[in-house]
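Of the protein chains in this complex, all but one are displayed in their positions.
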Amino acid sequence: MNDIKCPICGEMNSANSETCSNCLSQLRQGTDALRDLGKRPIQPGQVPTKKTTSELEPILPQWLQDARSQTSSTPSWQEGDNNPQINNQMPLQQPPKPSVGAKPVASSGLPDLLAGLQSQANEEEDELPSWLTGLAGGVEPTKAKPQEPPSFGSRRVELRGGTGQLPPLKNQSESAAAPRITATQAPSEKRGGTGELPPWLAETMANDVRGQTTDDLPGWQAPSVQGGVPEAAQSVDTFGVGLAGLGESDAPVVDNSFAQSGGLDWMNGLQSAGESAEFKDDVQDQSPFDSGTPDWLSGSGVPAVATSVSNDTPDWLASLDAGPAQSDVVEQASSSDTPSWLSAFESPSVQPAVVNDAPSLSNDDAPAWLSGLGSEQSSSSAFSEPPVAPVSSASATPDWMNDLGSPSNVPVVSASNDNLNSLFSETPDWLSKVEGGNPVTDPFFGKADTSNAFAPGTMDDVAPADLPSWVQAMRPVDTSVISGSQASTRSGASEAKGPLAGLQGVLPAMSFLPTSKPRAYSIKLQATDEHQGHSALMEKIIEAETTPLPIVSIERVISQRGLRRSLFVIYALMIIAVLLVQTRIFSLPVAVPIEINSAISVAENIAENSPVLVVFDYDPGLSSEMEAIAVPLVDHMILLKHPRLTFVSTSPYGDALAERFISVSLRDRNYQRGIQFVNFGYLPGGLAGVRVFASAMPQGGFSDVTAINQFSAIVVITDNADDGRVWIEQTNGLRGSAPILIASSAQASPMLYPYYRSGQVAGMINGLHGAAIVEQRNAGLPGTARRYWDAYAISLFLAVGFILLGGLWNLFAGLNAKKLEAQ
Amino acid sequence: MPVSLDFIGGVIGFAFTIMILSYLIGDNPLYRIASYTFVGVSAGYIATIAYWHVLLPKLILPFISGGSSERLLLGVPLLFSTLVLMKISPRLTRLASPAMAYLVGVGTALAIGGALSGTLVPQFFSLINAFDADIATARNANFLEELVEGGIILAGAISTLVYFHYGAKKHSEDGAVKRMGLIELLAWVGSIFIAITLGVIFAGVFSAAVTALIERVHVVLLFIFSLIGPV
Partner (left out) sequence: MRALAVLIAVSVGLVTLAGYFLPVQVPFLNLILSWALIMAGTATFIGVFNLISMHGLKITRREKGSGYSVFLILAVFSTFALGLSSSPTGVPLTFLFNAIILPTQTSLMAVLAITLLYSAIRLLRYRPTMMSIVFLISVIVILLGYVTLPFGDVPIISTWIRPWVMQVLAVGGARGLLLGIALGTLVTGLRVLFAVDRPYGGGNK
């Protein structure tokens, strides 16, 4: 039968022994009773259920997710025990029993974040450093030896366990008390992390160095290793002052024990000072978080030291079921794999507090130190411990740390409850309850509020709270607490110097880099259903109009080209034939549309020799049509009234077109420049040019015409509806009674016709059809329309035939093709 | 035999006509040469016109021969014209913003004023007046006929405007985005009117283009027969 090693002192005992022969500690601290809680609402001490934490990732705050992701990447300093970077940066990491202490810290400090750390820590199954192994054998545990705080977290857990308010270790690890730990831990770590110990710590170390048995261990640890009570007390005091404050209500116990141990005189000073100033409201200005936070601390990550209570928890722990927190403490302290020397630190670390503050131990089976945890005095008195001052200095603190360290967030005394709640705004209700009953104090920095202080009497009054699902999910799934403890013990980085030198996995094993990353605000367009409906309809319409039809095949392209060539050949041959033969088969139009009749009427009714403005706003490409329209109209006016013509154009080609018009088309009229006609030429600026022309006639025209309203008629020859519209609009109100006649291309007439119906235009002549009518009224002159008319008529008939036949053919062909495609 | 400038011009015109019409056979280098040359000549022609009709008479000559007050007044367009030319350089294009702003401001105001006073108000009144019996009587028109035509035109105008109305709601039943029933009906009517209008425009464009085709064929024939003899 195997012997049982005392979890406290490491003494080997017989297998059937209940208590350690050396330290009288419970050898079996089982947690089996905690596992049978089934699926009832989670209560402190309840075994967590399995849940994939990744499912809850999305609900995490962004900064936590970032932190977790950074942690997942496992910085180099986190991976090795001998990493010098770690050693340099984490001098204060010295948890003799990180497996116990670290996990609660990790899991409770930042529930989400630390859960990830814990899981990460579990993955790292590093071996215990040799120095730790060596220490285990060399320690002479002393029952009354105050336990050196394994870590901030561990201390907190112990103390919390002592309060009985928190669940057993595994629950504790997920408990919302963790944030408080984290909040308080950061400054302490930061303090130590600088590598420049504050005077108080240096003094402590100086006292402890004498007893250090290993070179690797810092001085402060040596006494505890050697088991000397005063030294241990001092070392604990070191943490009690410097670190234990990071723990919660239990930290004062330690601190108080330190104070009681009388090992450190400076402690008293600190205490008084803390009580008087620092841990009251004034302490807010001296937030520990203001101290120069080292980079490693900025991660605030708790060391990846997931701890768990061993499955083979000593039986004596079962008796603590009534007070789950106590069992928690025991569990932590009783990790079977914990080196004996570390175990030796645990119970003594609390015991002094019990001795000092607790009148007596209520539980005979439990270690005295554990019982003492439940004493009211221990907590209350402990909370009055204020050793904090050394910690602050403000520079270089990351923003988040500043927030944490802001007065409202300083986890001091009773006020720290609210502060912490504000700190971790997502603290679940159950945690608030716990906090309410278990005052969150920062013995490290402040004095506990005795009114709200944790007291043994309140332990049982606090009903076990139901854990929220996300916390439940964060709870360690593995029931083997011991294994987790081992893993955490082995995975943490070893500290090289400082008070935590030699300890492993005590300090945050993650890089929580401070970030000033601004909150991401959604820039998503806030569109209502109606907006989206409009948008969808618009897109639908546009898509329908712009969707190109794919070319099905090359053959179709070839056939299209052939059709186009065929059309060209047909038209060319037909026109050539008609023009060559000079047929006069088709009659000119007989019916005169009303708009043409009006135009002719206006042209015939102008005053003799009156000024007429002729606007040449068309392109040379349509000069054939436009001249066919305009020449008979103007010629008709010339023949009848001999008007004085003023030419102007908003087209750069208008000048040449006007010259061509008067010198070629109306060559027979022999109009004299400057006398019978004036060419103003090109008017730049489009709208502005027309407006300027209409407002103030340029010089160089007829002397009796100084304004546009002095023209007897305005003839706008245009092939573009916009150009015609510009003249109608911009001369509106300025042209007076001067009528506008529009000689437009057939392509522009539909858009100009509304102006005729509205009376803004006196008459219109459109296309070759209109030109043929006007030409008839002008005695068939100049005959252009007539010359083109047969070819024009045949061309249109051909077009109608092609469109009809070809359209029907293509309609049925298209339908047939679709039908075939559908089949 | 002296070659007249008109003949040369006729040859060139004939050549360019054939080169452009050759596109109907297929894209070819001749067509491209003609089109590129045409663009170049047009650009040079427009620049020349701008110089002769704008810069020289409105800016250069007044600045050279004008009085001091006239020069002072011309300082603004001279400055702004210089700034406009800054758009040539991508680096200096920002400097052209004030000048472009000037042009945009003037053009916008003219467009607004013209559209409001020349189109919106008169066209609205025209829509309304179609239902005025007095006006119909004054025009010696049949009021009933005017009424019917005015009603159709009014329906066409409104439905055409409605066609371009994109207001719609998503039906909760099937999630489809549809316009209101009345709007949908009016839009459908508007599409008919628009189709008719576009058909008329298309016919006009084709008519004008056919006229141009006829004219070009006629010119080619004239040139050919001028070479071989009178037609």
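Going in written order, the chains are labelled A and B, and every chain counts its residues from 1.
The working rule: a residue touches a chain if its C-beta (ideal position, glycine included) is under 8 Å from a C-beta of that chain, and two chains touch if they have at least 3 such contacts.
Source: prediction; values computed, not measured.
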(Q) For the chain not shown, which residue from A:Met538, A:Ala607, A:Leu639 or A:Ala696 touches it across the whole complex? (A) A:Ala696
Q. Given the full complex, what residues of chain A touch the hidden partner chain?
A. 549, 560, 563-564, 567-568, 571, 585-591, 593-595, 619-624, 653, 655-656, 659-660, 679, 681-686, 688-689, 691-692, 695-696, 725, 733, 746, 749-751, 753-754, 757, 767-769, 789, 792-793, 795-797, 799-800, 802-804, 806-808, 810-811, 813-815
Q.
Counting contacts across the full complex, list the positions on chain B that touch the omitted chain.
A. 5, 8-10, 12-14, 16-17, 20-21, 23-24, 29, 32-55, 58-59, 73, 76-77, 80-81, 84-85, 87-88, 93-113, 115-117, 119-120, 123-124, 126-127, 149, 152-161, 163-164, 190-200, 202-210, 212-213, 215-217, 219
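In the analysis below, only the chains that are shown with their structure count from here on.
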**Q.** Chain centre separation in whole Å, for chain B relative to chain A (CA means)
**A.** 50
Q. How about chain A: which of its residues touch chain B in the complex?
A. 529-530, 532-534, 536-538, 540-541, 561, 564-565, 568, 571-572, 575-576, 579-580, 621-622, 624-625, 628, 652-653, 655, 681-682, 684, 686-688, 691, 719, 725-726, 728-730, 732-733, 745-751, 754-755, 757-760, 766-769, 787-788, 791-792, 795-796, 799
Q | In the complex with chain A, residue positions of chain B that touch it | A | 21, 24-26, 45-46, 49-50, 53-54, 106-107, 110-111, 114-115, 117-119, 122-123, 125-126, 153, 166-170, 177-179, 197, 200-201, 203-208, 210-218, 221, 231
